[in-house]
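Okay, handing you the structure first.
Only a single protein chain was left out; the remaining protein chains are all shown in position.
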Amino acid sequence: MSDAAMPGAALRKPWRSLRRQREAAGFGLWVFLGSEVMFFACALTGYAVYRTLWSEDFAAAARETNVVYGTLNTAILLTSSLTMAAAAEGARAGLRRLTLACLAATIAFGLAFLVVKGFEYREDIEKHLVPGPGFALEAAAAQVFFAFYWLLTGVHALHMSIGLGVTGTLLWQAWRRRRPLRSPAFEAAGLYWHFVDIVWIFLYPLLYLAGRS
Amino acid sequence: MSEALVQRDIPDAPAPGESYLTAETGLASWLLTTDHKRIALLYMAAITIFFFLGGAAAVAMRIELFTPQADLLSDDAYNRAFTFHGVVMVWFFLLPSIPNILGNFLLPLMIGAKDLAFPRLNLLSWYIFIIAGTLAIYTLLAGGVDTGWTFYTPLSTAFANGHVLAAAGAVFIAGFSTIATAVNFITTVHLLRAPGMRWFRLPLFVWAIYATSIVMVLATPVLAMVLLLIFAERAFDIPIFDPLRGGDPILFQHLFWFYSHPAVYIMVLPSFGVISELVACYARRRVFGYSFMVYAILWIALVGFLVWGHHMFVSGQSMLANLAFSFLSFVVAVPSAIKVFNWTATLYRGQIVFDAPMIYALGFIGLFTIGGLTGLFLASIPVDVHVTDTYFVVAHFHYIMVGGAVSALYGGLAFWWPKITGRLYPEGWARFGAVMMFFGFSFTFFPMFVMGFLGMPRRYHVYVPEFQVWHVLASAGAVVLAAAYLLPMGYFAWSLVWGRRAPANPWEATGLEWQTASPPPVENFVTPPVVTQAPYGYHPEDAGPPALDRAAHRPQGHQP
Partner (left out) sequence: MNPLTLWPVAASEQAARIDTLFAGLLVLSGAILLLVGGLLLAFGARYRRGSHVRRGELPGFLRRDVEIGWTAGTLFLALFLFWWASTLALRGNAAPPDALEIHVLAKQWMWKVRHPGGAREIDALHVPRGEAVRLVMTAQDVIHSFYVPAFRLKQDVLPGRFTEMWFRATRTGDYRLFCAEFCGTQHSHMGGMVTVMEPEDYTRWAAVQPREQDLAGEGAALFTALGCAGCHAPSAAVHAPRLEGLYGRSVPLADGSRVQADAAYLRDSILQPKRAVVAGYEPIMPSFEGVVDEADLQRLVAYIQSLGEAAR
């Protein structure tokens, strides 16, 4: 293939070698993920402090979340990470159809996650689990728990949406052959997706399993 | 010396490859550029505007504080002025100034790269910065914020009546710009160093920017989350820090200072890098203890994350926590002291030239030493209990961030101005400005140590009359300081039109950035440089700088 057909493989301005250029996307993303870790760590620290202060209230409040939706979403998300990993490996090996199929599956799982989340949010609102006047629970710090519940799941869902946007763009570009399969973007997008997945793996026990042992 | 480090025979001969300033013209060529050098200038323009805005707020405060009563500003207006001053100076001037102007311009040049690793991301961060800055200015025009730049809860979430959401939003958005720039810098340093540019051959400025970037990447997201929590609590009444509903306002302080103390190092570490370059060049010596300087930077960056609690000695945190944070604060003082000693020792047996950048650098060392030493007072719990939240603290952090970082910014700008613009500024005026900045600064801020120790609390709009004499001194000094800040803008602008053309290396400095034309070509280097030796090769490893004849070795471009 010529350089014109493979813009991702062309040597761009600051770079002296293709290998370095490929390395950069992944490296930059790893550094950025360090930033993301601190972002969530800040909120999780807040959660930890309050859970230590108000352990019983937090347990009582956590029992009100819908563990069925939460578990379903965990399963969906873990599976989506599998398809995402397969897509990145497929792209590296140059297997176009596998890559396209796996990207599409990842997007489908991601959307399914958001749909389930939507149902869960609707149920939460109906059960008056939004902090503020008319809040359903008596326990003093239950509102604090749900403040973190809404904030963490909301921010996570926002990250999911960004991941969906990126994956969708890659799928479209790969499908229209605008982006060569050797582009480092597939692996980078995969990294980001797995990170969002890992965040959920922390949120699931903290928000759904707490108080249910 | 290798070919790459050898001085070109005729330094001011037109270099092949057109200058980045003239390669393209038109507004679009600037607003859509991905050239790190042009983006640095875009930052310079934006940051200068914010410096003026933040400075204007400071001027209003200093006029108001001339007398103990309220004459110029009402209490609300004064509170909004110091909040705006803090928010703008911290997030839109000090944090981005050296990294985004000098760092953006010099980092690729110093490591022999053509650009930063992600040139388009670099431009994007500028636009994000502009959006954030616009929101900050909107906040001011809409009526301002009266929480202080620290946004302490529950004042900010439930009681303040200013535009807290807009201000927090502006800072939040600016964080994306900071993180994007830092990711770009880190990737660049890791992957784009020229052949032979090993880690311990990096100039200290690159080390400083690298360490700063790491702190930016790890600290800024914490601020982002804290602001998000504040935003949620204020906008949607979701209880997070509200003490009436199980929240804890002290948790906010912990999270905020976990960001904001490292942020102090984000502001001052880059200036360490600048000063190392300046001192070595004008003393004509290798930096004393190069590797210790590197470890000191990394030590500060690391331990800087562990000392946030010293802002909270009187907040009601436990004595055990106070002791731990006090201990770590004393420990973090050591690397700063090492840097001061090493700069001083670099002068020993040098060939010192007192050009304007060197005067800024010497001023920096003096002011930073005072700022650092008063840090010891604040790390001592009993003394901190007395002077925290007073003008003593105000003086302390202005010595570090204004006496330190702003002196370094001006010194760095003077040093690299010929490289950036290809023009020489009038040296006499520059020296005058540098001396004036040192004295203006000292007259403004030294009285604040005294009144702080006497018990004058900060953020006071009216005050008891016994402090007036110190306030008058400070306000008078501020006039000199303001003039010292404006003067360089004048002669820099003058140089753009009437200044002599600068040769490639007017100061006979080492460093790859001086091996290319002034201003550099778009691709930075006509032939990709190769590095074969340690930085600061001002003299052979085993002998001092050669004895020079006074007249023959004036730096080139030096104006009589």
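Going in written order, the chains are labelled A and B, and every chain counts its residues from 1.
Here is the rule we use: a contact is a pair of C-beta atoms (placed from the backbone, for glycine too) under 8 Å apart; a residue touches a chain by one contact, two chains touch by 3 or more.
From a predicted model like this one, the values you see are computed outputs, not experimental measurements.
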item	value
Which displayed chains the unshown chain touches	B
Selected from B:24, B:76 or B:237 as touching the chain missing from the view	B:76
Selected from B:142, B:469 or B:493 as touching the chain missing from the view	B:469
Given B:30, B:52, B:330 or B:429, the one touching the chain that is not displayed	B:330
Chain not shown, touching residues in chain B	69-70, 74-76, 79, 146-148, 150, 152, 154-155, 158-160, 243-244, 248-250, 283-284, 288-289, 292, 314-316, 319, 322-323, 326-327, 330-331, 333-334, 337-338, 340-342, 344-345, 347-354, 362, 365-366, 369-370, 373-374, 376-377, 379-383, 385-386, 388-390, 450, 453-455, 457-466, 468-469, 539-545, 547-550, 553
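By our rule, only the chains that are shown with their structure count from here on.
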item	value
Parts of chain B lying in touch with chain A, wherever the complex brings them together	34, 108, 113-119, 179, 182-184, 186-188, 190-192, 217-222, 224-226, 228-229, 232-233, 236-240, 245-248, 251, 255, 258, 528
Interface residues, chain A side, partner chain B - complex	13-16, 20, 23-24, 27-28, 31-32, 34-36, 38-43, 45-46, 49-50, 53-54, 57, 131-132, 140-141, 143-144, 147-148, 150-151, 155
